[in-house]
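One protein chain omitted, others in place.
Up next is subunit A:
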Amino acid sequence: MTLTFLRKVLWASVGVAALALVWLLLWADYRADRARTETEPVFRANFELTDHSGMVRTQEDFAGQWMLIFFGFANCPDICPTTLSEVAAVMDGLGENAEQVQPLFISIDPERDTPENLADYVPVFNAGILGLTGTPDQIERTAENFPIFYEKIEEASAPDGYTMSHTSHLFLFGPDADLVTTWSYGTPAEEILADLRKRITR
């Protein structure tokens, strides 16, 4: 009898201990999550480059607008025209909301991509897309200010003997130039459009 009672008490305390442990783990997790969101610095767009019409541009020129930013080079025959086409389709799809969004194509090939070179290329996909380039120094600084990677690769079979590897994400920055989201290469324009529309009309 006493033994049964003792056993019950023991089992009950095991149960309480287990619950306490679960609660403690959840609490620790919750605390860690909060700490992470509170301390993680907001990533902000930061650049000073020349646009395809020759004007110097910084992120402040687009204050109040959403910025759709992607990186590439005009000599890229596959990824870059594909992304430019996707962005063109997104801009067409935005209709009258298009003026709230500024698409920016930033060259990571300053050797070849002069403003003039971008002028006869980038706007052909969509008149609203602005091509940005700069000196090799400016491009390097820009790449350091964004979560991107680019590299010149010697490739005998490529035009001029080199090709560029680069981050192919599409970045969305909010009206205060804070990074809002990224879409990986290959995300269909329709998906980007739906997501973008939801965010800008919120």
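Here, a contact is a pair of C-beta atoms (placed from the backbone, for glycine too) under 8 Å apart; a residue touches a chain by one contact, two chains touch by 3 or more; residues count from 1.
Operating definition for what follows: contacts and distances are computed from a predicted model.
Visitor: Between "Copper(I)-binding protein", "Simple sugar transport system permease protein", "ABC-2 type transporter transmembrane domain-containing protein" or "Protocatechuate 3,4-dioxygenase", choose the name on the UniProt record of the chain that's been left out.
Guide: "Copper(I)-binding protein"
Visitor: Determine which one of A:N46, A:Q65, A:N97 or A:N126 touches the chain that has been left out.
Guide: Hidden-chain contact among the options goes to A:N126.
Visitor: Consider the whole complex, including the chain that is not shown, and state which of A:T50, A:T133 or A:T163 touches that chain.
Guide: Answer from the full complex: A:T163 touches the omitted chain.
Visitor: Can you work out which residue in A:D78, A:E96 or A:D137 touches the chain that's missing from view?
Guide: A:D78
Visitor: Extract the touching residues of subunit A with respect to the undisplayed chain.
Guide: Subunit A touches the chain not shown through residues 74-79, 81-82, 84-86, 88-89, 120-121, 124-126, 149, 151, 153, 155, 157-159, 163-169, 182, 184-186, 189.
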